[in-house]
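With one protein chain held back, the other chains of the complex are shown just where they sit.
Labels run A, B and C following the written order; every chain starts at residue 1.
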Amino acid sequence: MSRVFRLTISCPDRIGIIAKVAGFIAELGGTIVEANHHSEIDDEWFFMRHEILAESLNNDLASFKTKFAPLAETFNMDWQLNDSGKPKKIALFASKESHCLADLLYRWHEKDLPAEISCVIANHDDLRSMVEWYKVPFYHVPVPSEDKTNAFTKSEEIAASYNVDMVVLARYMQILPPNICREYAGRVINIHHSFLPSFVGAKPYHQAHTRGVKLIGATCHYVTEELDAGPIIEQEVIRVNHAKSIEDLKRLGRDIEKITLSRGLRFHLEDRVLIHGNKTVVFDN
Amino acid sequence: MSRVFRLTISCPDRIGIIAKVAGFIAELGGTIVEANHHSEIDDEWFFMRHEILAESLNNDLASFKTKFAPLAETFNMDWQLNDSGKPKKIALFASKESHCLADLLYRWHEKDLPAEISCVIANHDDLRSMVEWYKVPFYHVPVPSEDKTNAFTKSEEIAASYNVDMVVLARYMQILPPNICREYAGRVINIHHSFLPSFVGAKPYHQAHTRGVKLIGATCHYVTEELDAGPIIEQEVIRVNHAKSIEDLKRLGRDIEKITLSRGLRFHLEDRVLIHGNKTVVFDN
Amino acid sequence: MSRVFRLTISCPDRIGIIAKVAGFIAELGGTIVEANHHSEIDDEWFFMRHEILAESLNNDLASFKTKFAPLAETFNMDWQLNDSGKPKKIALFASKESHCLADLLYRWHEKDLPAEISCVIANHDDLRSMVEWYKVPFYHVPVPSEDKTNAFTKSEEIAASYNVDMVVLARYMQILPPNICREYAGRVINIHHSFLPSFVGAKPYHQAHTRGVKLIGATCHYVTEELDAGPIIEQEVIRVNHAKSIEDLKRLGRDIEKITLSRGLRFHLEDRVLIHGNKTVVFDN
Partner (left out) sequence: MSRVFRLTISCPDRIGIIAKVAGFIAELGGTIVEANHHSEIDDEWFFMRHEILAESLNNDLASFKTKFAPLAETFNMDWQLNDSGKPKKIALFASKESHCLADLLYRWHEKDLPAEISCVIANHDDLRSMVEWYKVPFYHVPVPSEDKTNAFTKSEEIAASYNVDMVVLARYMQILPPNICREYAGRVINIHHSFLPSFVGAKPYHQAHTRGVKLIGATCHYVTEELDAGPIIEQEVIRVNHAKSIEDLKRLGRDIEKITLSRGLRFHLEDRVLIHGNKTVVFDN
């Protein structure tokens, strides 16, 4: 993979945006590796993402930004420019269940996840050995039901000490407090083990079993203050039938949880997700 | 397709049921073409279905039933014996949208749907020409919002005059009154254009668009008095993304609505669905 | 759906193409509804497609073309500009099996297929009544094995008399002669009832049954002189198991054949498919 700069933009839709942005990139000599656009008709909003070959640009990131700023201002752009050579730093939050955590650590170890995993923070100590094999710092921060606030504060401080860019809840099983949701808005990703909006909250596989659905699902979404109601990044389902017990649903579900989380997270890491209200634009090439 | 008798049974689970039933069939010389079983652990209930080659039996349907009755009583069986040579008679209820109706009529015309379509009852006259090409009686029974009761009574009378075994709501867009739901319990099949239990009620594609889901679905289910809450027979989904408008969702959804309804209906027509509380056992070989 | 002009381009990859094209469109006042790009790394080839709101342009199609030509020449572009208001004209070729033909006619009738179906040419007379209900001209042109050349010539003449833009083989079951393949290169679409390249040629469901595959498929592709080897536009699969007979495979397969053909055809009709050697770039938004 060649190093690229990723330019993501959302702004009011107007004629000429693509031309202006593409023209700007061409002036800097930039080779566009990937370009995506979306016009939201309802509210006339425009979204675009470019991957530009870093070596083709006769400018570094800071210089690009400085030169781009006036153009961005003209069009009232909400924009970001990221360097694929500086992968995002992640704090993984986990509990006792290992499948999502193990999957992400494995992918990262195989250089299959374009990120830096800074630390794992877990409210149980069970997964320490697994995490430490990967030489990732592991923190056991219990979350007692009678005093969760301190636990969350401590967890947040650990994450902050690594200067992480984002938090991934890998089956953390705790509801984050509003202040963390706000501080990390658009930067906390959760995997919910149902096809949202069905089966919000606790024990979704039990709910699915009771309702007798013929497919079960998993949903990767941004965390907001309202439980399981944030913008959806990715979803997947798998077929089940009457013969499957709740244990079977959990087992089958683990596979789609892992895949849905890793796929959604990859989209975020590659700056492919633009949040628009409570929805997402996902430029999956 | 050879003619078969279909024996479906549900009863309290006990040791020896399979042996007794299989022994009974063997005594009559019956060749078992297909056999399925399911034990529901939670409430110790047992379900089974046999397809028996009609020509292999030295008994007709009535005689089989008479001989089987004592065994059924011993095990407190809820049972049915149906002859594939006597396909179920269907009244199709429709409105203005043609895709599900056209699909079922086409499959039936191609001898691909093991049923007899007795009549189509629609609350609009739009689809008359299409239905009449298939030489199926078409009844236009408007359902005025100020007096629906008469319309439903009339519709039911038409269906009854054909002595139909079941009703299929092919995007009928009307809520059946409780008395019809009760009278045809387990014999009215609906297609709902969402992945239930998400997006119950009206305009599910609008709801899906607003929520920003990444897959949309369709659900084939039995109609009960509670709206969109009956036992689910079959479900299917299709992938969508941010670029899809509500019109796109409707268009893409039509394909899975058709497939889900025809698949679920086929299960019912072949006596593959056993209702268990608000869930179904579907013996899809 | 608003009327749009669709501009598709393929050319050697160079810096500045997007900027130039987008700049050109902006100069004409064009509102870009949809824009897609692809760089083929291997041979440094570039592909793009724009949908431009017709009413936003202060130019008609001819004028746009005249003005665009010099730019196209500079970049050695292979390009097309089509008007969504002038849907492509199709000759449907069929045989005895009706499912794909019926499906396309139905979609077209419901204004769900952005095309004009000019005529149906079939080597058997079986489907005449169905086609004529749709008020589409039906031609019965038998293809006797001892003299196929005349039949193909006659079929081609009928299609030509309608000035059709393309041919769709809706389970035609005949191999087109090389001269027609060449004349209509990139404009004949076939549906093959297997997941190509598996099971080329005759009786693919029999081949699939013999091999014991666990999924069967369908492939929509452009027809070339080599049998079932042309550029693939779209594919789909469905799960099967040991209990499915060849008849079951055919029945299940029909559903994915219909969907795969209609989906692939729609891509072509909306100018979303760019042929590149023996492969396709499909800009499915």
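Basically, a contact is a pair of C-beta atoms (placed from the backbone, for glycine too) under 8 Å apart; a residue touches a chain by one contact, two chains touch by 3 or more.
Here the structure is a predicted model, which means the values were calculated and not measured.
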Contact with the hidden chain (one of C:82, C:235 or C:262): C:235
Residue ranges of chain B at the interface with the undisplayed chain: 15-16, 18-20, 22-23, 25-26, 29-37, 39, 56
Residue numbers in chain A that touch the chain omitted from display: 1, 34, 98-99, 102, 106, 110, 112, 133, 243, 247, 251, 254-255, 259, 285
Residues of chain C in contact with the chain not shown: 38, 40-41, 195-199, 211-215, 217, 231-237, 241-243, 245, 276, 278-282, 284
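Following the convention adopted for this analysis, only the chains that are shown with their structure count from here on.
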From chain B, the most remote chain by mean C-alpha position: A
Rounded Å distance between chain A and chain C, as computed from the means of their C-alpha atoms: 37
Geometric centre distance via CA averages, chain B-chain A, whole Å: 41
Junction residues of chain A - those touching two or more other chains: none
